[in-house]
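Below is one structure. I have some questions about it.
One protein chain is absent from this view; the other protein chains keep their places.
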Amino acid sequence: MVRATIVGGTGYTGVELLRLLLGHPGVEIVAVTSRAEAGTALADTFPNLRGRCSLVFTDPGNIPDCDVVFFATPNGTAMAQAPGLLDRGMRIIDLAADFRLRQVAEWEHWYRQPHACPELLAEAVYGLPELNRDRIRGARIVANPGCYPTAVALGFLPLVEARLLQPESLVADAKSGVTGAGRRRELGNMFSEVSDSFKAYAVGGHRHLPEIRQLLAGVAGAAVDLVFVPHLVPMLRGIHATLHARLRSDETDLQALFEARYRSEPFVDVLPADSHPDTRSVRGSNTCRIAVHRPPGAGRVVVLSVIDNLVKGAAGQAVQNMNLMFGLEESAGLSALALLP
Amino acid sequence: MVRATIVGGTGYTGVELLRLLLGHPGVEIVAVTSRAEAGTALADTFPNLRGRCSLVFTDPGNIPDCDVVFFATPNGTAMAQAPGLLDRGMRIIDLAADFRLRQVAEWEHWYRQPHACPELLAEAVYGLPELNRDRIRGARIVANPGCYPTAVALGFLPLVEARLLQPESLVADAKSGVTGAGRRRELGNMFSEVSDSFKAYAVGGHRHLPEIRQLLAGVAGAAVDLVFVPHLVPMLRGIHATLHARLRSDETDLQALFEARYRSEPFVDVLPADSHPDTRSVRGSNTCRIAVHRPPGAGRVVVLSVIDNLVKGAAGQAVQNMNLMFGLEESAGLSALALLP
Amino acid sequence: MVRATIVGGTGYTGVELLRLLLGHPGVEIVAVTSRAEAGTALADTFPNLRGRCSLVFTDPGNIPDCDVVFFATPNGTAMAQAPGLLDRGMRIIDLAADFRLRQVAEWEHWYRQPHACPELLAEAVYGLPELNRDRIRGARIVANPGCYPTAVALGFLPLVEARLLQPESLVADAKSGVTGAGRRRELGNMFSEVSDSFKAYAVGGHRHLPEIRQLLAGVAGAAVDLVFVPHLVPMLRGIHATLHARLRSDETDLQALFEARYRSEPFVDVLPADSHPDTRSVRGSNTCRIAVHRPPGAGRVVVLSVIDNLVKGAAGQAVQNMNLMFGLEESAGLSALALLP
Partner (left out) sequence: MVRATIVGGTGYTGVELLRLLLGHPGVEIVAVTSRAEAGTALADTFPNLRGRCSLVFTDPGNIPDCDVVFFATPNGTAMAQAPGLLDRGMRIIDLAADFRLRQVAEWEHWYRQPHACPELLAEAVYGLPELNRDRIRGARIVANPGCYPTAVALGFLPLVEARLLQPESLVADAKSGVTGAGRRRELGNMFSEVSDSFKAYAVGGHRHLPEIRQLLAGVAGAAVDLVFVPHLVPMLRGIHATLHARLRSDETDLQALFEARYRSEPFVDVLPADSHPDTRSVRGSNTCRIAVHRPPGAGRVVVLSVIDNLVKGAAGQAVQNMNLMFGLEESAGLSALALLP
C-alpha cells in the first residue's frame, strides 16, 4: 500500500483527491491537513464522506512519514515544505503551480513572489503522462499540470509534434466550470453573480498562459505564440478548450494522426470525425475526449478537447501520476465512468 | 400608431416581440397568428402576458391590413407570403433567414430549398442599423439579422472598416444560451441533456457562417475568410462572441477606434479598457456591450461582444428596425434596463 | 416628481430599486448612498446601468432633503436614522426588517440587538398593499414586507380572512432563489456550493416566521400557529410558497373565494383551477400569481403562490408603497412584463 498525505484538504481539489483515493485499492491515506479545520472530522466539512471516512484534519506543521505527499494548497505552500519532505525520503505531487514553470524569473513574474527553492524547479517533472510518462515514473517531485494547460496541451499535442501548424496562428479559446475558481468566498464566484450568464476573464494575461507556452514550446522545439482566452461557464465541473490554428498544408489526415497518437493512452479518447464532445461526458472521470475538425475554408483546424477540471485537470491526474511513480496500474482508482446525466 | 401583425407568435422570438411591442408607446398589435394555436388566448401559452394582453391567436392564412408584418416563423414562411403582403402595401420584417443572403444559390445551398421570390432578395435590406440605418428607413422588406451575426459583426465592424486585420486570421468563437435553439422539442435542447454541461456544435458549417461572411465582405470590399464555432451554454439568454484576429500593425489605438465608431449608437456600449462584459449585463435589453483587448503577444486583437440573443439578436433589433422604418424614435419601446441579477 | 434617496445601493434590492425607479415616470433619484463605494459611479458596480444613470454613490452620512428615503440596508440601519429623517419631514420605506414586528421584545429576540426607536414600531405601517392599502397612503414609515411573508401571506389571506382553516394545521413550505440571500460573500451562496443542488435551511427558526405569524394573527384575530420551512433553489430569482392546511369544511368554492378577494388587485393574479404557476412567469415583474388546489383526500387545501423575491418581494413592493404614499398611480413604474423565457 502506498501511504499518502494530503496537505490542504478543504478545497475542491482536496475533496476530489479524497474521493478518488478512498476508492483506490492500493492507497492508504495517513493524514489530511488543514490549518483552519485542524481537529474537525473531514466528514463534517464534506458530507459525501460521511460513513466512509473517519479521518480528522491535522495541523499542516506535522506531516507524518509516508510515501507521497499531495499538495492541494494555494500557490507558495508546496515550495516551502518540499525540501524538508524530500530530505525525509518522501515524494511530492504538487497540485498547485509551484513547480510548473522551468524559468525562475518567469515563475516569479507570474506568481508575484520569490521562489523558495529554484534548484528544485529543474528537478521537478511536469506531470502530463501523455508527454512525460517515463520521467514521471522516476520523479521525486511532480508538478501536476493546470486544468487549462491539460485540456489545451492534449488537444494541440499531435499537431505540434507533427509540425503542422503555422507559427503565430494558435488560439486557445477555453471555457471552465466554476469549481475551477476554487472555494474562495469571492463575489465573482457567487451563484447570484455567475448563474445564467457567461463571460471571459483575464484576457490580459492568465497564469496558465506561460505554462501552456512552455509546454508547447518544449514539444515544438521553438517558441510558440498563442492567444489564450479563458471563460466562465455556469456549470460546476468541466473544461472545454476550443483550439484554433492554421495548417501549413491541407494534406495530412488529422483524424488518423490523432487516433494514432493516442491509441495506447488510457485516458485520452479521440472521438469519430464530426463529433462534438460535451463536458458532461467526462464528469467525474479522468478521461479527456477530443474531436478534430476541418472547418469550412481552407487551411484551418479546430480541435475540441474536454476534461473534468477537478479530475484529469487536477486530482485524477495527480492519482495517475502517483500510480506511475509507485509502479501501480496507471488507471488504478480511476476507473469510474462519467456521471451522465 | 403603427399597426403591426406578428406571424408565428408561439416561439421565443414571438413572445419576446410581444413583450416589447406591448410596452411600446407607438404600436398597436392587430393580430398574432399561429396555425397550431389558432383560437386560443396568447396568455394561455405565455402566462407572463396574463392580464396584459387579451389577444387570441388567429389563423396565419388571414393577415389583416396593417402597416407592418413581423415574421417570427421557421425559415421559408416569410418568402412565401412576402409578395402578396407587399402588393397590399404592407411592409415586412422577417426575423427568420429568408432574406438574409444576397446570392440565391448560396441561400438555396444553406437552407436546402428553392427560394420563393429571388427578385426580392435584391430589394431586401439587411437590418443591422449600425451598418444600414438609412437604407432601413426606406425599406419595404427588412431581413432581421441572425443572433450570432449581430454579435460577431458589431465586434468586428470597426476593425474591418479600418482595414486593420490580416486576411484569413479571423476566428469567431461564439457561445449562446439555449433559447437560441428555439422552442422545438429536440433531445439536444432538454434540460437533462444540456444543464451543467458545455459543448460546441456545427463546427462543420452553421447557417450563420455565410451570413457573417457576406456581411464582413460587404464592409471590407473583399472576400473575408473566417472560422465560426458556435457553442451551447447552460443559460437561457445571451450570446458571447469572442473574436480573434491578427492585426496588420500594432499602431492603432483600438479603444479609441471603437469608441469613435459607436459614439452615437444608442445600442452599442463600448466598455472601458480591460473590461470583460457578461451576458447578464444585457439580459432583456437591446444593448450590445463590447470590449477590445490586446492579449499578450504581439499583433493580436481579441474582441468580446455580448448581446441578448432574443432582443438585440432578434425581437429587439426588429423593433429598432421598425422604429427606423416608421420614423419613430429609434429607441422607442426599447428603454428597459437589463435584468441584473 | 417625487424626489427619492436610496440608502444602501450596492445590494441586490438596491440595484433592483434603481432599475425600477430609473424607469418610473414620476420619480427623480436625488442620491444613492454606499459607505464602501462612495465616490464611484453606480454604473461601475452595476453594468446594466451604463449609459442610463450617471449617479455616483455618496456617503450615507449625508442624506439630502427629499421626499422619501428607501433603506436597502442590513437590518439595524434604518432604525438608527429614521427619527432624524422624519424630523426633517421626509418619509421612509424600509426594505429591511427594522419596523416589521410590532412587539419590541420579539424584534429584539429575533434580530439579536436592542431596537433603536421602539416608539416608531407602533407608528410604522406594514407595507402589504393588499392588506393595508389605506394606512400605507398616510404612513410616514412603511415597513416593506419580507419576501417569504409576502408570498405566504397573499396565499393564505383569503382562507384566513374567511376563517376556513383548522388552527395548527398551517404549513408554509417555501422555496427561494439565491438572490434572496443577498450579495454577501458567504460560502453557502457560492455557485459551486448551491448549483445543481437543493436544500432546506433554518428549519429551527427563520426571521420571517414571526413576521408571518404576526401578519396572519392580525388577520385572524387570534394567534396562528404555522410551520415555516424555507429552501434554497438553484435559480436567481423567485419564491414559490407551497401552502398546506386542513379545511374546517369542504363546502366553500375556494376558486371563487380567491378570485373575488383579488379581483381588483393590480398585482395579484389568481390562475384558473388546476394551474401550477412557475416562478419565471413573474421574473422581473411585481405580480404574485396564485393557484388554489384541493388535493386528493378530504379536507385539505394546497395553495401555490409565486413572486419575484426582488420585485414583489422587495423593490417592486417598495415602489408600489411609494406610489400609494404619494398619490401616484399604484402601478406606475411597475408595468413591465415578466421576462419569459
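Letters A, B and C mark the chains in the order given here, with residues in each chain numbered from 1 onward.
We adopt the following convention: a contact is a pair of C-beta atoms (placed from the backbone, for glycine too) under 8 Å apart; a residue touches a chain by one contact, two chains touch by 3 or more.
If you're wondering where the values come from, they're calculated on a predicted model, not measured in any experiment.
Student: Of C:Thr13, C:Asn75 or C:Ser192, which residue touches the hidden chain?
Tutor: Of these options, the touching residue for the absent chain is C:Ser192.
Student: Footprint of the hidden chain on chain C, which residues?
Tutor: 168-169, 171, 173, 175, 177, 192-193, 195-201, 203-205, 209, 225-229, 231, 233-238, 240, 242, 244, 246, 274, 276-280, 283, 291, 293, 295-297, 299-300, 302, 304, 306, 341
Student: Give me the chain B residues in contact with the hidden chain, please.
Tutor: 12, 178-179, 181, 183, 185-187, 189-196, 234-236
Student: Please identify, in ascending order, the residues of chain A that touch the omitted chain?
Tutor: Its contact residues with the unshown chain are 12, 15, 19, 22-23, 46-52, 179, 195-196, 236-237, 269, 271, 277-278, 280-285, 287, 289, 310, 335-341.
In the analysis below, only the chains that are shown with their structure count from here on.
Student: State the chain with the largest centre-to-centre distance from chain C, centres being mean CA positions.
Tutor: Most distant chain from chain C: A.
Student: Calculate how many whole Å lie between the centre of chain B and the centre of chain C, each centre taken as the average of the chain's C-alpha atoms.
Tutor: The answer is 36 Å.
Student: Just give me the whole-number Å value for how far the CA centre of chain A lies from that of chain C.
Tutor: Those two chain centres are 45 Å apart.
Student: Between chain A and chain B, what distance separates the C-alpha centroids? Give it in angstrom.
Tutor: 38
Student: Chain B: which residues touch two or more other chains?
Tutor: Residues 195-196, 236-237, 277-278, 280, 283, 341.
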